[in-house]
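Okay, so here's the structure we're looking at.
Every protein chain except one is present and positioned as in the full complex.
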Amino acid sequence: MKLHEYQAKEIFADAGIPVPESRLATSVDEAVDAAEEVGYPVAIKAQVHVGGRGKAGGIKIASDGDEARQYADEILGMDLKGYTVEQVLVEAGVDFTNELYVGVTMDRGEGKPVAMVSTQGGVDIEAVAEETPEAIAREHVDPAFGLHPYQARKVVFEAGIPREVAMDVASILTTLYDLYEERDASDIEINPVMITSDDEVVAADAVMNIDDDALFRQPELAELEDETYEDDLERKAGEYGFDYVRLDGNVGIIGNGAGLVMTTLDLVDYYGGAPANFLDIGGGAKAERVTNALDMVFSDSNVDAVVFNIFGGITRGDEVAKGINEALEAFEEIPKPVVVRLAGTNAEEGREILNDELVTVEETLEDAVQRAVEYADEVSNE
Amino acid sequence: MKLHEYQAKEIFADAGIPVPESRLATSVDEAVDAAEEVGYPVAIKAQVHVGGRGKAGGIKIASDGDEARQYADEILGMDLKGYTVEQVLVEAGVDFTNELYVGVTMDRGEGKPVAMVSTQGGVDIEAVAEETPEAIAREHVDPAFGLHPYQARKVVFEAGIPREVAMDVASILTTLYDLYEERDASDIEINPVMITSDDEVVAADAVMNIDDDALFRQPELAELEDETYEDDLERKAGEYGFDYVRLDGNVGIIGNGAGLVMTTLDLVDYYGGAPANFLDIGGGAKAERVTNALDMVFSDSNVDAVVFNIFGGITRGDEVAKGINEALEAFEEIPKPVVVRLAGTNAEEGREILNDELVTVEETLEDAVQRAVEYADEVSNE
Amino acid sequence: MSILVDENTRVVVQGITGGEGKFHTEQMMEYGTNVVAGAVPGRGGQEVEGVPVYDTVDEAVEEEDANASVVFVPPAFAADALFEALDTDLDLVVAITEGIPTQDMAKVKKRLSEVDTRLIGPNCPGIITPGEAKLGILPGNIFADGNVGLVSRSGTLTYQVVDNLTGRGVGQTTAIGIGGDPIIGTSFIDALELFEGDEETEAVVMCGEIGGEDEEEAAAYIAEYMDTPVAGFIAGRTAPPGKRMGHAGAIVSGSGTGTAESKIDALNDAGVPVGDTPEEVADHIEDFL
Partner (left out) sequence: MSILVDENTRVVVQGITGGEGKFHTEQMMEYGTNVVAGAVPGRGGQEVEGVPVYDTVDEAVEEEDANASVVFVPPAFAADALFEALDTDLDLVVAITEGIPTQDMAKVKKRLSEVDTRLIGPNCPGIITPGEAKLGILPGNIFADGNVGLVSRSGTLTYQVVDNLTGRGVGQTTAIGIGGDPIIGTSFIDALELFEGDEETEAVVMCGEIGGEDEEEAAAYIAEYMDTPVAGFIAGRTAPPGKRMGHAGAIVSGSGTGTAESKIDALNDAGVPVGDTPEEVADHIEDFL
């Protein structure tokens, strides 16, 4: 789960990390008022869950009221990589001489959190990591102890942070780690930490993503969730609780288990088709979940045919078959051809339950995918 | 540093451990009012830093107002092992069926905290540990991780805590460990945890001692310190910041370093004398500290002679000598004979500075102690 | 022979009184697994499917001589259950639970480095030695006794590949689902090493997926240390970069490593044929035998 910049900054500020003065605004008038309050110049920053806001025009610096009004008007309501901007953060401009990067994330290879510091702040840190990895100093953390203060200092000095601000940056890093741990973050970073001309440090941006699996013990953060989706389909997936990713093709795919669903996608591609989505109904799915899944895929107007691939372990083939029948019997006419492949637990019982007039049943994965690709081709050529 | 029962209970209650309702009272009237408020029967408990309060008459159960008045009057102002009772805790009586012990302390042999649980609560746990050590279940804690919940359950089940309250007791133990860690306790225990007839658990007593070395980061606890001393001498030692223990003999002892001071005590005993005190002026002591130490020892009317034994490492013999001269020159007549032995850093310079008219200087520890014992014998026989 | 589990494995089920725990205990016993105890705090003295339940894993190990555990404890309490299991002298702990917070698992991983117990999972289907024992939720009926080892990050994909093998009469020594989480107890390399050391295993299937660099590291291991032939499969070739595909691990960072392409290349470079379909994987394995 992602926090907005303004939400993360509030948490950072509460923990003692210096942030610029700012106000949240949802209308142009509010934005201009906010700008007057914090004083010019101000940065007007779109609060949406997409990376690279700045390049995409989601951040502008206004030096007076006219500009503030103009930029707030431009940014509020704009479409940023599929998301509509509904709120902006109006923030006091910082007169900086230097921009640093500070962050904590999980190094899955090591199974340990890693603290990172770089003098290359204010730019795309992934690009820095790719092109000049040595420009980022890293320190792994023993999660039983947490980040020792000496480690924060060590990584800061290793990164070559100027001596004047080194101890302040180390202190920010220590606080960031504490937040990372207390709040169950998956990533937490400040890019950039700005150094002002009088050697003050300020968190000019704030990223904080929370481990979805830990939200049960972070109720205050769970409440901050801003469920904006790229479109209605993703919203529906969120409501139904599916792992869903929309893609460009026309073969709708439903399956159980991420690995098997990915494999089904790959096979659609392999047999010349184009997957329309990734949809994992998860383990032990009952009839209702199956119905919901079909509803989702049929709601996608790009879909010309559907392949339903279930290998039952916990999931029972007869339950799935019942769900498919129920879902399809509700239609006067089946919207798109559906190919079903059931294997594993109670697969035979399931195949017996399935109504051949509603679906095409195939025994093997390969056959099911090929059949669905054929159907999709036929439908799209109609 | 020891907390009073009422202070520890406040901390326990804030952390969610159930404690009986109670009021603190410093006068008999207050105590009776408090008893009326919490309802009879009430326990009236002396709040002093001595063990075995109950046996010594510091805890009484009052079943009505007359008894409350009588017992409060008896306890307030009473002398409990040298301490005057100035406040009592008036606490609602608990109707219990069983008494347990729960505690956390540092196992110095292992270098790890240890959680302890026993069904033998409500009695002297040290005696239980001595006589039936198997009656106390113990679980060592990795201080990097803290007490895992499973460990709390494990030690509770191992101790044979009744199933009905086992999970509640485990939860109290987990909370106790968290407090132990967060508050830098050296010991924390509840003896007894009472089990009521309807299987509720209540902390009927509370012990919480704080690591003196950690008080710098526990400012709220440092403020709770109740500096009651057995007598003026110990109060003075507290003010001067000396490690001081009063003993029964008549040879006053001043030295630097605990091991050397203990050895000096032992030698006084070995040569037929009786040490009046343990007084460690610590490392690197300057003249003022030396003066204070002499002031302390002279203030003890039992002291008939003083041996001053300094082996300089950080401590410099010349500084000590100056301090001794200053202290003694302030007297018209030296109160008691003083034997000085200086060795180590700048010992020679020190010996030159010392005024032979004020003190007796000896070269070796053995000679100095023997001379002091002789002086003490002479003075006490006068 | 087989690896890690066999007919002598004595299993304690942590969380045996829960819905899943109970159901799969029944399934495991039906398959012939020697489930000797359950462990659920506060439930000591009860019985589930005729199996005695203890309050602590320690007691289950003491009383019933269990040497392996299967964990069905819900995510909020799962890390604690794993610490508990790792504190006994069990040889093997299999964590089925899905959705354990990642930072909890980092702590478990630290603890794991201090003990001799092996952890499989979490978020995995478990491990099976066909005809002897299964620890987990794998559907026993699709497996057959034989000479192929299988290690996979994914549950249902494992079943698919096994089905393709068994369907043509190719049985398995042991199949392990190592789990799809970012932090897991047993890696591909750990499993490959065990299969390499198992005399009966004549070929190994390794099913990977996008995300992380475990498959790349496994490829390097295979090239350097393995004589037993390995065939591979990589799921997620068509996954777009930056999107999370169900498994927490299955996210492509777009930085060159972690993609299906980089994994397939690494495996091919290590002499490992990678099937385009599960059926092709079975073909490669048949060629080896």
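A, B and C are the chain letters, set down in written order, and residue numbers restart from 1 in every chain.
The working rule: a residue touches a chain if its C-beta (ideal position, glycine included) is under 8 Å from a C-beta of that chain, and two chains touch if they have at least 3 such contacts.
None of these values were measured; they are calculated from a predicted model.
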Contact partners of the omitted chain among those displayed are A, B
Checked against the full complex, the residue among B:S22, B:T175 or B:N256 that touches the missing chain is B:N256
Which candidate, A:M167, A:L215, A:I334 or A:V379, sits in contact with the chain we can't see? A:M167
Missing-chain contact among B:E181, B:D226 or B:E288 belongs to B:E181
Selected residue (touches chain absent from view) among B:E200, B:D266 or B:D295: B:D266
Which residue, A:Y40, A:Y83, A:F157 or A:Y240, contacts the hidden chain when the whole complex is considered? A:F157
In terms of residues, what is the contact footprint of the unshown chain on subunit B? 106, 108-109, 111-113, 126, 129-130, 142-144, 181, 184, 186, 211, 213-214, 216-217, 243, 245, 247, 255-263, 265-270, 275, 278, 280, 283, 311-314, 343-345, 364-366
Using the document's contact rule, name the residues of subunit A that touch the chain not shown here. 145, 148-151, 153-154, 157, 163, 166-167, 170
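To be clear about the criterion, only the chains that are shown with their structure count from here on.
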For the pair subunit A and subunit B, the C-alpha centroid-to-centroid distance in angstrom is 57
Going by residue number, subunit C touches two or more other chains at 107, 111
Give me the residue numbers in subunit A that touch at least two other chains, ranges are fine. 142, 144
